[in-house]
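Of the protein chains in this complex, all but one are displayed in their positions.
What follows is chain A.
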């Protein structure tokens, strides 16, 4: 077979994008290569001796590869690497920085369910689940991964534009003494004190 020359420019900005520990490797195409570039991907558990190829991401032309399954043990840390090929030439392997699923993931806002009486609102918050391989797999709430989770809740009186903020550790909140017949907007955010992780506010 033809000799591969690693003279191709390298893939750029190889990094993990992670939401609720769904860990997807992303990169940018090598500079100035146009169409036809193919890639292959490998990954390694930090501290363990070998790189492991990802067959589903071999000879792909897209610039991402889902490594959630391979990086699902969040008490481990990982590296991943990408190599580019074009017309018999190849690039070097380009690596991520060390990826720690626990500290390097982003967290979705909590689910907010609201019920009301004429003068109070009852709010129940549900933390998102950690990514899982299939619907049949047992669910793990991010509450179990981050025991110190707190919720920041905002309640806005849509008529007067007055807003209240609450910071709670458990997942329920009752807001009393409200005005009957008035619309209120409730929004909530997850705050993990350490390692510092904050979700956005729910819509």
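The rule is short, and it goes like this: a residue touches a chain if its C-beta (ideal position, glycine included) is under 8 Å from a C-beta of that chain, and two chains touch if they have at least 3 such contacts; residues count from 1.
The definition used in the following text is that contacts and distances are computed from a predicted model.
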Among "Transcription initiation factor TFIID subunit 10", "Putative rab GTPase Vps21/Ypt51", "Interleukin family protein" or "SERTA domain containing 3", the UniProt name of the subunit that does not appear here: "Interleukin family protein"
Given A:31, A:75, A:118 or A:136, the one touching the chain that is not displayed: A:75
Option from A:28, A:103, A:167 or A:182 whose C-beta touches the chain left out: A:103
Touching residues (missing chain, whole complex) on chain A: 44, 46-50, 75-77, 79, 97-98, 100, 102-103, 147-148, 193-196
